[in-house]
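Quick one: structure below, then a few questions.
With one protein chain removed, the remaining protein chains of the complex are shown where they sit.
Coming up: subunit A.
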Amino acid sequence: MSAVMITRKLRKWEKLPGKNTFCCDGRVMMARQKGIFYLTLFLIIGTCSLFFAFECPYLAVHLSPAIPVFAVLLFLFVIAMLLRTSFSDPGVLPRALPEEANFIEMEIEAANGSVPSGQRPPPRIRNVQINNQIVKLKYCYTCKIFRPPRASHCSICDNCVDRFDHHCPWVGNCVGKRNYRYFYLFTLTLSLLTIYIFAFNIVHVVMRSVDQGFLSTLKETPGTVLEVLVCFFTLWSMVGLTGFHTYLISLNQTTNEDIKGSWSGKNRGQNPYSHKNIVKNCCEVLCGPTYPSVLDRRGLMQEDSPTAANSEGPCSFDNLVAQTVKTTAPLIPNEHTPDDVKPSIAAEKSSAPKDDPPLAAKLPPLASPETDAETSIVKNQ
């Protein structure tokens, strides 16, 4: 009697570290807390539905049919931008694999020399010169990398994000290099939509009141009151936010840099990323190249197949697992770890692997086994 075990090949998103949630088999990537995002969707769809139900029939007849048509187009654009911002990878930097992390550790130790025990090691900072400006690259203890310039670690999503702007709960995702322009277009078009609905609500109430009187108008279209309320409060915040981001784009700064005051105050005018020209800055941020995601979410996981590991023996897989587990042990401090705990990192050097890991696991996809098969059948005698 032989038992047939069907093992499904995992996709990489299922094993990605960090606190993101994935949907549609890795195509959609969001933060964990999505409640406020649902509220945003509800407010937009709800308000627009009321507008289409109550105001549009009257305005289409008495003013112009172009009004609801334009409203529909604007509404669809807003939703598209919102979903694009929420569902896409903001520019997450994948964590360093064990070899890379070790390589960096050794470089750091070589640079620091020997630190007497009991003394805290110097902070892990690398200085680079960008356009004649010294920029400090900080080491991320969670991701085990020196963060590229303008990258920052989002504690909510537990990822380093390239050109990190901020984490937006309304959108349910981080805003970074890859989705900043969608976020900006979302705020811009939502402001326009809010102004549009607000304006035509007023027009509608005025026009109808002339015929029927104010109170009877409100009785016939009760949705108007709700819409005006929502639009009034949304308007100020959205227009303000759009204005703020327009200012940031013209200076080629991120919200993160603005909050930290990296290029303001005594550092004013020293932003090395700015082209010193508003048009050029805007063009780079809004019309620049569309960066691809470096997080391979839908790729298939490279699993150790028992046959390939034959020569090394079954213990090699355990070694590989042990090595991986060791580098993600809870001893790894992050930005919030007190300094006196950090010397433990020097002691916590992952020892060299006893044997070389199986070749099948180490070679890049160039020489990998077939990856199109979704299932592999393992016969167990």
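Keep this in mind: contacts are C-beta pairs under 8 Å (C-beta built on N, C-alpha and C of every residue); 3 or more make two chains touch, one makes a residue touch a chain; residues count from 1.
Note that contacts and distances are computed from a predicted model.
The listed options are "AP complex subunit sigma", "Golgin A7 family member B", "Thioredoxin reductase 1, cytoplasmic" or "Cytochrome c oxidase subunit 5C", and the UniProt record of the chain not shown names that protein "Golgin A7 family member B".
Of the options A:A111, A:L286 or A:M301, the residue whose C-beta touches the omitted chain is A:L286. Set against the missing chain, the residues A:P17, A:P57, A:P148 or A:G261 yield one that touches it, A:P148.
Although one chain is not drawn, its touching partners on subunit A can still be listed: residues 76-77, 80-81, 84, 93-94, 96-97, 99-100, 103, 106, 128-131, 135, 137, 145, 148-150, 163, 182, 185, 272-273, 283-284, 286-292, 294-296, 352, 356-357, 359, 362-367.
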